[in-house]
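This report refers to the structure that appears directly beneath it.
One chain of protein is taken out of this complex; the other chains stay put.
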């Protein structure tokens, strides 16, 4: 056991980080408001290997594992990169063109028992839509759906569409595939939520160290220090559990995959929300403005919380599992 | 509407307060450890009118209302006065001798659906035991029960006995009486919990103002100040809702009695626990000793939380009520 | 310890309720949040109707055209206003709740005569120029300078968080008139006409996407000296009069609204199903709803106790900080609960699938400002611990 990020992984993560810093700055994101998608960016992400990361090299992919993908998605989360990232990544190998970015793939998780209204992110940019049921995966052409755009989505970088009826699609995977996709999707999204957890704390630190009131940096007031200390603990715990879930998917002998995934998603959802909430409060009035990007993180958190199972649903699953183990 | 404590009420409360200060000091309580009952004290409480407070003057009582009784029980809670206070008070007029202290009355609330083990407080000192069912009140002679003493009760001032079977008793009240007793019992106990909420904050304030570390009173550290500020808010909210419940029982036109009672008990239970927990933490190592009386309050809170409905049960009842109102 | 409203209170309630029942629907639908002329007209129009019916300034003295209602009548007023979903005080907020009361308390006869009747009738809209980029929680650190020049103060500075600046006629403005005095001693309180030269208003969009707040840049703005309220350099005391008004009964309506929001959560939960089960059947949700109900009832009881005490002292006490702190944190918890119930429907800020997501999301986003504006929760905890509990002050 050596649970540290290894050198290759650190290099991979650093590569994505510097790409995002140059290519997806806050200024560039502002221009994507209301669209949330840019085809050149998508192609560049594909070129970086974001979508084909876990596809075998023989199939044109990078041949890495889920633990590696988590590190990549952590960076995508930090940089608020918009688009149906997880779905397209999951579709690599299953849908032609997903890995190389020529097919933009979105999805709808119908396995969680939520009824209408069905909300689909980035619908207008999709080439293929996956329907994830408890026992199968289907693909449909987006044009087969009667989707109504929602003019004011919560996350200005994640356009959504409302659909009231779901057509039948082509079955492209069975129950096992569906379960694997749910697990992997939950872990990738947990990576993004981890990134939000980290970046919002970093923003709070920077702001409170610089902002002075009563002739002192406000970050020197113990009440604020302790809020940030709690944010830090949350961040460290979340990083550990999310990395562990990725590593467990790669090596199921290292633990119980279902439990590892649920623990990660439940924790990451809570942490991203709490840290971004704390960031709003710690930024004071500025945190309530559109100008300071804290709100983007808060809103993205809601989008990611509500895909591949909410924190509550994963908590329920964990309790169910523990109850069975004790029985 | 004038929701303030009026002059008569203030005088009543002051009377009980000064009685308790002189008669139930911490030193005197220490001597009651393991016993939790003293007949002279009981007689004196009866003489003060604690049990006959709401009995009409014609029947030898004081003829006051529930709002007044709440103020009295608040003081009893502050002073940690031990014994089956609420049950004996509720029995006044129903059981001969309860009001004047010649009959010590205890009880067991069987309306909350909890099964065996049945835990009865102060069993060995009881002359009469009331059984509170959802649809009736029964009385039984304590000797009719096979009660096993518990050598180490949580609260050293509240001896408990374990009973596994409940005999049939004499029915002395119907469904309406039972409901009234539950409501009144919950409010009286909420008064005691309010007292604990207040006294534990007062203890925390006194300790942290006096205790110095790093050349400053620790009460000057913002993290501790904010914990106590939250304790204060909790105290004020609890006082208001508990007083309101008493006043609503006295004047059902002022509000919904069932809701007022549940709101009070749910809030008081949470507040007493949180403020006494905070007091342990704020007292540092001393809060973990037997010598500093904070632990008495923490333990008594558990006793009072678990009678006439827990906070959770009352929260469930409130949700049920709200659900019906919305339907 | 009397909780029941008096017969007079109930009579007042019945009359007001009857009037609202007709007046509210007749006033029509609120305009878009981006339609500023429309918003001003809507809000001031409602204020005028209140005035004509005798319900404007319920807490204002009769001699200034108010109703001089008892505090319990005020409570009844706020309850009924919320229950009827009457228009919010809106652009009249600063005039009715800050500026007006301050002028009544501290202004000259001339100032009162000029502004009070017009504020009350909805003819004059006020905004607030208190905060500055460098002076937020530490308001007394404000740097906007006012230099006496004959009959005017020449004012230069940069204000922020000014609500409704776009449609305001006057601004209650804090300026530094003595830069050499200690920071609390050199401040003055001015009434600044918004049509003076040198005022530049730049809207500051919020996370809701509205522009209710603005930054206001002041460049050599000539504010007449006669617009000084209170003494020169005594503005900090004058300000605190205003701040204490803000922490008084003004939350009553919002508190009642909060109870409605909790009901909304239940209503939504009864309409949404997951895994074939109505969400309201989720006992974890119900438990939390129950606890919140208990806390909302506690808050409301606290309010009544505070009102009863204020009725004697005439001024809300420091306990108002406790109410503000508790109210705002509860509000956020209720809003968060709604988010969880809405699930993916909560990704839309307009109604989807027949669910009232627009209101729920707007309320949630707005709730984030409650623990910041008017003194952050941290500032409230400082006030409570230092001024009420007597704990040592922060080292400065």
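Think of it as A, B and C in the order they're written, each chain with its own count starting at 1.
In this section, contacts are C-beta pairs under 8 Å (C-beta built on N, C-alpha and C of every residue); 3 or more make two chains touch, one makes a residue touch a chain.
Given the structure is predicted, the values throughout are model-derived calculations rather than measurements.
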Displayed chains contacted by the hidden chain, counting the whole assembly: A, B, C
Which residue of A:244, A:279 or A:307 touches the chain not shown here: A:244
Option from B:20, B:119 or B:166 whose C-beta touches the chain left out: B:119
Touch with the omitted chain, as defined above, among A:44, A:127, A:177 or A:312: A:312
Touching residues (missing chain, whole complex) on subunit C: 282-284, 286-288, 395
Touching residues on subunit B - with respect to the absent chain: 112-119, 121, 150-155, 158, 160, 162, 164, 212-215, 218, 221, 223-224, 277, 280-281, 284-285, 287-291, 295, 298, 302-303, 306-307, 310, 312
Contacts of subunit A with the absent chain, listed as residue ranges: 1-6, 9, 67, 205, 208-209, 216-217, 219-220, 222, 224-226, 228-230, 232-233, 236-241, 243-244, 246-248, 251, 253-255, 259-260, 262-264, 266-267, 270, 311-312, 314-323, 325-327
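Here is the rule we use: only the chains that are shown with their structure count from here on.
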Subunit A and subunit C: spacing of chain centres that average the CA atoms, whole Å: 38
Whole-Å gap between the CA centroids of subunit A and subunit B: 49
Where subunit C touches two or more other chains, by residue: 378, 381, 394
Multi-partner residues of subunit A (each touching 2 or more other chains): 221, 223
